[in-house]
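Right, one structure below, let's go through it.
Every protein chain except one is present and positioned as in the full complex.
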Amino acid sequence: MKQNNKQAHKFGMVIDLDKCTGCGSCMVACMSENNVPVKEDESDKKDSITWMRVYKLNNNKPFPETEICYLPRPCQHCSGKGDHGHSPCVSVCPATATDYDYSTGIVSQIYTRCFGCRYCMGACPYHARYFNWWDPKWPDGMESYLSPNVSPRMRGVVEKCSFCFHRYQLAKEQVYYDGEERIEDEAAYQTACTQACPAGAIVFGDLNNPDHQVTQIVKPNPHPEHDNHDVVGKSRNPKVFRLLERLGTNTKIYYMSERKWVRKLGDNYLDGEWEKADNHHGSSHG
Amino acid sequence: MNEIEKTEDCCGHGGEGCSDMEKKARDDKGLGMGVIFFIVAFAVCFLSGWLVFPKLLYSSKEQPFNFDHALHVSEMDGCDSCHYLREDGTYNGIPTLESCMECHDVEPLGETEDEAIFCEKYVATETEVPWLVYSRQPDCVFFSHAAHLNGKNPMDCVSCHGHIGESEKCKPYEENRITGYSRDIWGKNIWGIKKNPWDRMKMDDCAECHLEETGHQGACFQCHK
Amino acid sequence: MDSALIPEGVKRCSFPKFFIGIAIVGAVVLWGVYGMLVCWLKGLNVTGMDDYYGFALWIWADLAVIALGGGAFFTGLLKYIFKVDELKNIINFVVILGFVCYASALLILAIDIGQPLRGWFIFWHANVHSMLTEVAFCLSCYFAVLTIEFIPNILENRQLDKVPFFHNLSHNMHGVMAIFAATGAFLSFFHQGSLGGVAGVLYGRPFAYREGLLVWPWTFFLFTWSAAAFGPCFSMVVLRITEAVTKKKLVKDNVIHLLAKISGWMITTYIIAKIIDTIYWATVTAPSMGLKMSFFFTGEGNGPYNYLILITEIFLCGVVPGLLLIVKSTRENPTTRLIAIILGAIGVSLNRWVMVLQVMAVPVMPFDKWALYMPTWPEIATTILPVAGGIIVISLAYRYLPVFPQEKELNEVTVE
Partner (left out) sequence: MKVDRRSFLGLGLGAAAGVALSPVGAKLTDDSSIWTQTWFLTPVPEDGEITFEPSVCSLCPGKCGINVRKITNRPVKVDGLEGYPVNDGGICLHGISAIQYLYDPSRVKTPMKRNGDTFESISWETAISEIKQKLGDIRKSGSASKLACVSGDDKGSVAQLFQRFLSAFGSNNFYTMPNLESALALTAQTMHGEDATIAYDLENAGMILSFGAGLIEGWGSPVSCFKANASKKDRGSKLYQIEARLSNTAANADKWIPVKPGTEADLALGICAVILKEKMFNAEYAQYFGGNFNKFAAMVQNKYSVANVSQTTGVPEAEIAKLANLFVKFNKSKSVAICGRGKANDAVSLKEFAAVHALNCLVGNINQKGGAWILPQNEYLQFPDVVTDDAADKGLSAKQISTSATGFFSKIKATSKPDIEALFVVNANPCHNLHDAKYITDVVKQVPFVVSFSSFMDETAKQADLILPSHTCLEMMQDLPSGSGVTRQVVGLSKPVVDPVFDTKNPGDAIIELAKSFEGSIAESFPWDDLEGCLSEVASDIWDTLSEDGHVVVSDKAPGSLPSVDFSFLAENPATAALAGDNNEYPLILIPIDNMRVAPGAQASSAFAVKTVADTVIKGKDGFIEINPATAKNMGIKDGSEVKVTTPSGSVVVRATYFHGIMPGYIGMVQGLGHDMNNMYVADKGVNVNELITPVFETGSGLDAAFGSVAKISKA
């Protein structure tokens, strides 16, 4: 159980940034699925809870060479340096309110355990974690659309994307009912954002399952990179990258784009490093 | 100050006037009174803590009317005729009025006055019975009955719910005034000490069993939502 | 009117005067308490923090007071373990100071967390991997130790001392104080360190992240070292203030000079280590994550976080006080010494600020922006609260307890 054994799932996602239209369906699907509250004013994005946030990237060129691209950012569900499950946030939580589930690769967040020290937020470079600065509020009657499958959060705790874990739980119940043990079918467990995306830009599945589309697109390298042993699961598809891969967070959200400038924005590079990395990637695998 | 100085000046102090005798007497009196008060206060607080506090902590409610589990189990043979897994694997919990009405009607089947109440107050008016659920877990908990009934090593209801199926009377429902939990979650014993596995339904109890059965307590998201 | 409580043979200001002083500070305390209640009742939305600034003024205040309170454990260490006996004349005072600092830290933490009633989870459901857990445990243990170290001094109050039970208790406690001091030193080493670890382990935050030894990043050792080095500076600053307020000399110069000298060498050694650490980080650690040093101190919207802050921390408030305190002449010259110890206290606070707030400010994702933060009044009030509280504790202690063994001798009271 403690290590990523063969039986274990490793759920992950690949997002095709060339298909993403920035329409916001994923964001709303997520809010609606996960009982995320809405404040009167959400225009201060630094205290606006959006488990799935869509960033607008641009190539910083003047008219008419300008290009823009949208980048959806759920929790990256890092498996941490060397893929050992010590995600930046999990290893710092003092009360074990967030853990790494070795059987699914999902980083949990337990609202009733969290006491709101916010250390995990400081640890997360993706700003995927959100604090409940306010009590959750819904206008009269509106709370009757809340789903019982995700418990609403109280003031003073941290919350984040859970890969719609409750859907996994429900899928599991079905599997048990049918007298099986394990979810094999890709369709049986999909996140709300994946399901909603009208462009089909998001592909979700089990990175340990070769039959799953996500694995076939990403082709993750199971071995540590020779130049940085912390990095495991780097994609062997030259068009696919991860956010801040060099930190060794080993995220399970992969991004895909034909556009060089977009791929370059996925990580920090010293002058000249990017070209090297890209060419290397291109030549050795492309 | 350091030790040497202290001892010195306290000896000096002792030297002037007050003889050890007087000192002793003064202390005894003082301490004596102190001790008496101490004992009294201790006794009062200690006992009220053990005896009165639990009474205050829990409220006690009766069910809308008595439900005879023993009778129904024998009539319907087995728990799962009323408490069952739905097609999608989720658990139906307390049966809805609708499913009760598969057998019951406005006209009582038996003579018990409880059924009479049921028929006129609920069946007739088609209002759900506001049962008080002894084993209701808080909102943050996801418990999969399917996993425990259909999983690798299936469990029977008793191991968690005890012998409620054999009860003829519904015990009063006790609710923790602070947390709103049913008392059965924490257990009857104020320290939460249990004799039988079903005496308590706290996370530790789940973890304990999981550790035995699966070799691991399980990840948070296994049972939380 | 309270003369019965005042230690024998020393002079204290009149009670009304004292009372007015306390009342004024008390008003500040009340303001702080109000701020605290606002935070607890309304929730943390009343603060200037946001999802980019989960750690802000409060956490800084925690780290700072603990570093400044470091004088307690270090002086204790010197006196009880290394038997530097002169320090007995200041040990009571630094213990009280440490007590105040650690009490403040705990209070602020209780306000800072989103669900104070669950605060105890950190002990009950502890995650051994978390630096914060280590902090919590050591911090509270050491606070207990400080309390124990403080008690004998309290029991020496003229009235309490009359009770033989207390008299003997304090006597015996003095006997075993060395053990507590040792424990304290040990605990402090860890929680001072783990406070450094708090930032150092954040491998998702290139500005904070440091390689290290075993499970401890370099910041772990730097924080301990800096606390030991700058703690005494702060103790001396506060002593100087107390002397100014009471218009009395309370500790003999040789004691101060000794402490200053030790502090000086500690600072110098620390700052050398710090400089090496910074260079290594700037040339190896950060670049390995694809970031140039200049990125962290320049760049659009970086607000106050430019090279100046780095230079101030390391040179003005590190190298300078270090040198001033190791050179005999400047060390023994009251003015330069005062400058040095003040700079030192500022330096360590600044270091803690940088290691908390600049970490949050620096964007990590290439398309993200610098984040800045401005505290609100409840944050400020609750941060000043323990300071005011501390002033009251120290005043009371000074007035009613024999804190300074040398006071009598240094100020002969002429009974008229």
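Order of writing sets the labels: A, B and C. Residues in every chain begin at 1.
FYI, contacts are C-beta pairs under 8 Å (C-beta built on N, C-alpha and C of every residue); 3 or more make two chains touch, one makes a residue touch a chain.
Note that the structure is a prediction, hence the values are computed from the model and not measured.
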In the full complex, displayed partners of the excluded chain: A, B, C
Hidden-chain contact residue, picked from the options B:97, B:132, B:155 or B:190: B:190
Residue of A:196, A:218, A:231 or A:253 in touch with the missing chain, whole complex considered: A:196
Hidden partner interface residues of chain C, rising order: 115, 117-118, 120-121
Residue ranges of chain A at the interface with the undisplayed chain: 18-19, 21-25, 27-29, 31-33, 35, 38, 40-45, 48, 50, 54, 56, 58, 60-64, 66-70, 111-112, 135-136, 138-148, 151-156, 170, 192, 195-201
Chain B residues that touch the omitted chain in the full complex: 30-31, 33-50, 53-54, 57, 86, 88, 90, 92-93, 138-140, 176, 178-181, 190-191
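The rule is short, and it goes like this: only the chains that are shown with their structure count from here on.
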Reference chain B; chain at largest CA-centroid distance: C
Separation of mean Cα positions, chain C and chain A [Å, integer]: 40
Approximate Å spacing (C-alpha centroids) for the pair chain B, chain C: 45
Per-residue multi-chain contacts in chain B, two or more chains: none
For chain A, residues contacting two or more additional chains: 96-97, 113
Chain A residues touching chain B - in the complex, by the definition given at the top: 1-2, 96-104, 106, 108, 110-113, 148-152, 162, 165-166, 168-170, 172-179, 181
Contacting residues of chain C [partner chain A, same complex]: 43-45, 49-55, 112-116, 118-119, 121-122, 125-127, 129-133, 136, 198, 201-206, 287-292, 359-360, 364-368, 371
List of chain B residues in touch with chain A within their complex: 85, 87-90, 138-140, 142, 144, 146-147, 149-152, 214-216, 219-222, 224-225
